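Left out: one protein chain. Kept in place: all the others.
Let's turn to subunit A:
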Amino acid sequence: MHGLINRSIQCFVQDTYGAELWADVAADAGLRAEGFEALLIYDDALTEAVLTSVSRHLKKSREVVLEDLGTFLVSHANLEPLRRLLRFGGENFMEFLHSLDDLADRARLAVPDLDLPDMEIVDEGPSTFRLLCRWHFAGSGHVMLGILRAMADDYGALVLLEYLGEAAGRAEVQVELLDCRFAEGRSFKLAMPAG
């Protein structure tokens, strides 16, 4: 698993639950407290060990931890650059949904060895979509559930999300877009904020 993804899990634990919990998790997983380097690649088993430990310490299921991680990635101030990169996907939530088809390729433009889930959006009706995620690591659907929920808020869209399940490395999430402009949403300017 790419260090950027591992590192984001580490930031999620540190920024949400504190450095002490991270120290415990790192010790459980056999990592140094400094944790992951963002630009190195790690064995998937290490990522799994971290998730197992987080889930045990927080007394939350692996699924819930992954969904919280997804929400964190978009909504936490420390990860504003990531939110911005996602917002480049489109001017509204509908465009954003369709941009998910290219997300893995887009990410690879910047970081060639970054292996994000391969995603496909299938239109099932005028406002109903099914997101298919294929990944080498189980649970991508739960992370996307968190990301989609947070991105809908970001765009000010009203959506209903339903996790449909995962089989043979393919997770499915149903997205029902009730209102594309339900609320104001957060601002997004193309220009990078100074500093």
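By definition in this document, a contact is a pair of C-beta atoms (placed from the backbone, for glycine too) under 8 Å apart; a residue touches a chain by one contact, two chains touch by 3 or more; residues count from 1.
Heads up, the rule we're going with is that contacts and distances are computed from a predicted model.
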Which protein name, taken from UniProt, belongs to the chain you can't see among "Diguanylate cyclase (GGDEF)-like protein", "Insulinase family protein", "ABC transporter permease" or "DNA ligase (ATP)"? "Diguanylate cyclase (GGDEF)-like protein"
Which residue from A:V64, A:L85 or A:A138 sits in contact with the chain not drawn here? A:L85
Hey, which of A:A19, A:L39, A:L160 or A:L178 is the one touching the hidden chain? A:L39
Interface residues of subunit A (partner: the chain not displayed): 4, 7, 34, 37-39, 81-82, 84-85, 88, 90-91, 106-107, 109-111, 189-192
